[in-house]
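If you scroll down you'll find the structure; I have some questions about it.
Only a single protein chain was left out; the remaining protein chains are all shown in position.
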Amino acid sequence: MVGYSDHKDDVLRRLRRIEGQVRGLQRMVGEEAYCIDVLTQISAATKALQSVALELLGEHLSHCVQDALRTGGPEADSKVREARDAIERLVRS
Amino acid sequence: MVGYSDHKDDVLRRLRRIEGQVRGLQRMVGEEAYCIDVLTQISAATKALQSVALELLGEHLSHCVQDALRTGGPEADSKVREARDAIERLVRS
Amino acid sequence: MVGYSDHKDDVLRRLRRIEGQVRGLQRMVGEEAYCIDVLTQISAATKALQSVALELLGEHLSHCVQDALRTGGPEADSKVREARDAIERLVRS
Partner (left out) sequence: MVGYSDHKDDVLRRLRRIEGQVRGLQRMVGEEAYCIDVLTQISAATKALQSVALELLGEHLSHCVQDALRTGGPEADSKVREARDAIERLVRS
């Protein structure tokens, strides 16, 4: 059981859609589509990935708080640090 | 008392440094410095701002978990949603 | 002929690799991998996409300058504006 269990199907559906976008990018490049149009599609795929990440992160944070409430929070500090590092990677990417 | 109380002096010191960077940018533009050098400085100031944001966010998340543990978490859901939205604004900016 | 013609194979190879990363993400989510690990992979795929975008953009800018030199630049202004807008979409995504 992980934080995103309830939303697994939705997350998978969004990832499959992103896979389709990346395959569409290959088709565009194969057909030598105009560079700016390729860039627009890359921005769209990037946004879709970031959006899945934010969804997962929200679920994860909510799960962490629930865990802390259930267990009294012995691991809360390390969990928060871990989440903070993941957020940093997202902001920097 | 807010989440970053313990780090207030450090956060203020970093913000004053960023203020200095932005004043340095004005000096560069006033003296018509080379555009690429101005852009490099803007990237540095942006990174410094993001870094303060990540520090505050880490403190905030840790505080939220502690609050939830103390109060039994009646507000935990709305707090997590609020943090998630703030992270989204950071990722998108 | 587009700006990235010379690098088409390299760009396609990188996009196929990103497609593999997105399929790997689906596998991870299907197996309920730990959320933070999923987020790390999303950051990696996002970075790889941004990196392809920067490569294409570099080729495109260089092509625009060459075009301007060949044609005397009647379209240079609209091309620069178009590139600027594409950069904005990248920075904001």
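For reference, chains read A, B and C in written order, and residue numbers begin at 1 within each chain.
Operating definition for what follows: a residue touches a chain if its C-beta (ideal position, glycine included) is under 8 Å from a C-beta of that chain, and two chains touch if they have at least 3 such contacts.
All values derive from a computational prediction rather than experimental measurement.
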Please output the residues of chain C touching the missing chain, sorted low to high.
50, 53-54, 57-58, 61-62, 64-66, 68-69, 72-73, 76-77, 79-81, 83-84, 87-88, 90-92
On chain B, residues whose C-beta touches the chain left out of the figure:
1-5, 8, 11-12, 15-16, 18-19, 22-23, 25-26, 29-30, 32-36, 38-40, 42-47, 49-50, 52-53, 56-57, 59-60, 63, 82-83, 86, 89-90, 92-93
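Rule of thumb we're sticking to: only the chains that are shown with their structure count from here on.
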Express in whole angstrom the distance between the two chain centres, defined as the mean CA positions of chain B and chain C.
28
Chain A residues counted as touching two or more neighbouring chains:
50, 53, 57, 83, 90, 92
